[in-house]
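With one protein chain removed, the remaining protein chains of the complex are shown where they sit.
Right, subunit A next:
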């Protein structure tokens, strides 16, 4: 659900003074063929320390603990402050974090060995008891309403040695390990710290305590968060002495702040403003596939969307190519399925993944076929509403285009922007038959989104024992290719029934000042210890 995934944890801290040139022509690295013109700035790592990196967030955080508030920006911030047992590298592969190694003696048992040099930011060593405590908090819906779901398959967790923690899952589960990362549900904190604040952590009074390269030293909701580097991180000491994250909700103000030279990194630049940002002197704009999915949701409990012909007609009325190229200006890729090509990286390379996903039954734009499908159904002449969240203006422009096409096949769809909170409440509420699904996967696991949308308890009112069985079977498979094959079967089942209509896979647009570089920039960057990947740069 939430945001995207983490990334590399090899921070190149040893960066020699000798300048290594990093050509930041990265947009293509995740394999998208539709990438907009990448920025052509070549950066040189000066090897210097940076006094402060100023980051602009497009909205405020209310709470810094991802268990309590778990939007993508919460993940982005926590990722460089708190770690899980494991992490993800720039390709999304699982790599050691607090655990230096792990063994899986059987399909449901994970034995983690903690790093000897792992320390909290207050200097205390990380104990197995702290890890056990943190996992117990993460799986409790009351202390962690935002993340507990990732760990519903957790069976037991216990300390089994001086530096050893053993975790078991209820069933064999290929997604389980990544759930124990900070991109999933686990951010390890100290038991003593949690108890001293009676569980109310992540607020401006209690802040956070973690093991990452940066420590939160100040937090004021609606204003800013201040992170300062520590020397307790096992990975070394990062280059930026501090990172100040400013919350600037208004897009014009954010742009103005960048124009005055006040911003080093801006997250989630609106697509409509990308040109304005890249025309600022000394600023480059990077887009990156962000593992997000946008599609239409049909609630089968709401007539006439219980009718396969109606759903098919709607799916046939979406001009995905035009939306991605014209309306999203290339900052999005037409989706042929729910799971993204990047999420299949462990099984296929980018081109093969795209080919496999395109082989799933498609409902390409075809208004004539849509008219035939809707003829004689209750969908003819239907008046309905399509709402989209105010935080996704790009969904709004797509909604207008879709409503126009649907108008041509005789459906009268009015489009309405609502606050994201109101939009969340419409998902699967049994009243809104037609809606958007917009989901950021943080872990990048291929089953994360499609098992939510097609599996038991999905918000579409789609009931299928076959789909449930496919998900269980897929998650029990450890071989990435076999698992991908099962998930492709699941997507095929979903496409045959038109449970959802995929529209696009998203890209995030991030603006960087040319005085700051990021090593190994990938879709997983900002959900891992990104603070340590920043370096002082000069444009060549």
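In the analysis below, a residue touches a chain if its C-beta (ideal position, glycine included) is under 8 Å from a C-beta of that chain, and two chains touch if they have at least 3 such contacts; residues count from 1.
Heads up, the rule we're going with is that contacts and distances are computed from a predicted model.
The protein name that UniProt records for the chain not on display, among "Putative monovalent cation/H+ antiporter subunit A", "ABC transporter permease", "Ferrous iron transport protein B" or "Cbb3-type cytochrome c oxidase subunit", is "ABC transporter permease". One of A:203, A:278 or A:377 touches the chain omitted from the figure, and that residue is A:203. Touching residues on subunit A toward the chain that is not drawn are 1-2, 60, 62-63, 68-71, 141-142, 145-146, 148-149, 152, 200, 202-205, 220-224, 246-250, 252-253, 256-257, 259-260, 262, 418-422, 424-425, 427, 438-439, 452, 455, 457-458.
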